[in-house]
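A single protein chain has been omitted from the complex, and every remaining protein chain is retained in its original position.
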Amino acid sequence: MIETAKKLLKNGDVNIVIGYSEGSQGRVRPFFARNEEEAENLVYDNRCTQNLAMYVSKKEISKYGKPAIVANIHTLRGIIRLAVENQIKDGDLIALHINDKDEMTVCSTLEEIETHLATVTPQISDEDKVMIEKLDAMSLTERRNFWEKEMENCIKCYACRQACPLCYCTQCTVEVNQPQWIPVEASIDGNLEWHIMRAMHLSGRCISCGQCGDACPVGIPIHLLPMKLSQEVKNIYGSISGMNRSEGCAMATYQPGDKENFIG
Amino acid sequence: MFEPKIVAFVCNWCTYAGADLTGTNRIKYSPDVKIIRFPCTGRIDFMLLIKAFSNGADGIIVSGCHPNDCHYTSGNFHARRRWTIFRSLLDFMGIDVNRITFTWVSAAEGAKWAEVVDSTVEKIKKLGPYKEYRPIANEIVEE
Partner (left out) sequence: MNTQIKILKSANYIKLLQKLFDHKKNIYGPVRQGKRIGYQKINSANELATDFIIPDMSAKSFVFPCIEKLFSFTKDKENVEIQNLNLDNIPEKIIVGIRPCDALGMKSLKAIFGRDPADSIFQTRLERTTFIGYACNQADDYCFCTSINGGPGNTEGSDILLTKTDSGDYIAEIITPKGESIVASAPELFEDGSGLDKQKYLADVPKRFDDSNLENKMKAAFDTNVFDEYAIRCIGCAACAYVCPTCACFDIQDRTKGSKGERIRTWDSCGLKLFTLHTSGHNPRETQGVRWRQRLMHKFSYMPERLEVRGCVGCGRCSRRCPVDMNIAESINIITDENII
């Protein structure tokens, strides 16, 4: 990987390599190599779960020029989803994907990423699966109490939004104050409304990478909300996001024959 | 006696006209409902429903044109998908979806509108005031 990154930088194929390096206390951190020397610091192992696709739309990074991204599966899906939403186009970046067997594939085009994604089955972690099942099995009141207790801890730091590769809006709804949809302060109603809104805005788009939950400094499993909606969208409309550019946007389209069982 | 507060979000072209017809036909229905007119069900943002609850509504009615009858061709189809997913989310978060009635009422269905309102009022009366949301909505900062 380091050799490939160096070659890409040397040949001028890319200007920056977005990857991971050793961080503090045994953590890994996002790392940005802009020359061959810096590329020496790149690492990749099973600690590299963060979805780096989020950096593609950051102007602090895009100012350097064309990036190559060290990509896990989530990052690849993020890239495809960003392409579906016209945030990036073919040739904007090169993905360096490393699979479970430590083999690296260099994807220079979105089609190559799609071909690769076609061979994998998107999955959420066992822990998340169990948690969603547990919540589903609860009574309405229990679920309500669960979320209320969790939301009490929310400090509205918006790390969930910032960590999400699909929260690229230059102006988020919470930053709009006419009207003030979401209260600015971290009150319980405001927290609840914020998380409802975030999940709804991600419905049919969320690639279930779980970044939002990982980023939460107070450990609220907020990633379960958009994840659950992704499951619902898949079950009801058969659409999985972040797999292929032809997938479209499940929530921005319709079929005249869409089924429901609650409208009288 | 508990008089529920019910907010109805309706589309201009079908349900609002339907509710008008209810009036001109002199059909009586519960006065507990406050109707808010929208251009289309496609315009009814899910946040409006949440805001209704946080401002003290006990129940909500959302209603528009029947499928294939939308004045703008497809607004209600989009709305249908959105409501389906929205209901899943509310349910997953432990918010009672039974407090929201979704229905199609055309401009010719004056009688149906009266029935929808009355049955919703009946249902909400049985469920009682939305106490679970109220304390959150009225939450005042400490002291």
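Every chain is named by a letter (A and B) in the order it is written, and numbering of its residues begins at 1.
One rule holds for everything that comes next: a residue touches a chain if its C-beta (ideal position, glycine included) is under 8 Å from a C-beta of that chain, and two chains touch if they have at least 3 such contacts.
This one's a predicted model, so the numbers in the text were calculated from it and none came from an experiment.
**Q** Just one of A:D90, A:E127, A:E142 or A:E185 touches the chain that is missing; which is it?
**A** In the full complex, the listed residue that touches the missing chain is A:E185.
**Q** Can you work out which residue in A:R29, A:K89 or A:K134 touches the chain that's missing from view?
**A** From the options A:R29, A:K89 or A:K134, the contact with the absent chain belongs to A:R29.
**Q** So which bits of chain A touch the chain we can't see?
**A** Contacting residues on chain A, toward the hidden partner: 23-25, 27-32, 50, 54-55, 58-61, 153, 155, 157-159, 161-163, 175, 183-187, 214-215, 217-219.
One rule holds for everything that comes next: only the chains that are shown with their structure count from here on.
**Q** Considering the complex alone, what residue numbers of chain A touch chain B?
**A** The contact residues of chain A facing chain B are 135-136, 138, 140-148, 181, 187-189, 192-193, 195-197, 199-200, 203-204, 225, 228-229, 232-233, 236-237, 250-256, 258, 260, 262-264.
**Q** Flag every residue of chain B that touches chain A in the complex, lowest number first.
**A** It comes out as residues 46-47, 50-51, 54, 67-68, 74, 77-78, 80-97, 101-104, 116, 132, 136-137, 139, 141.
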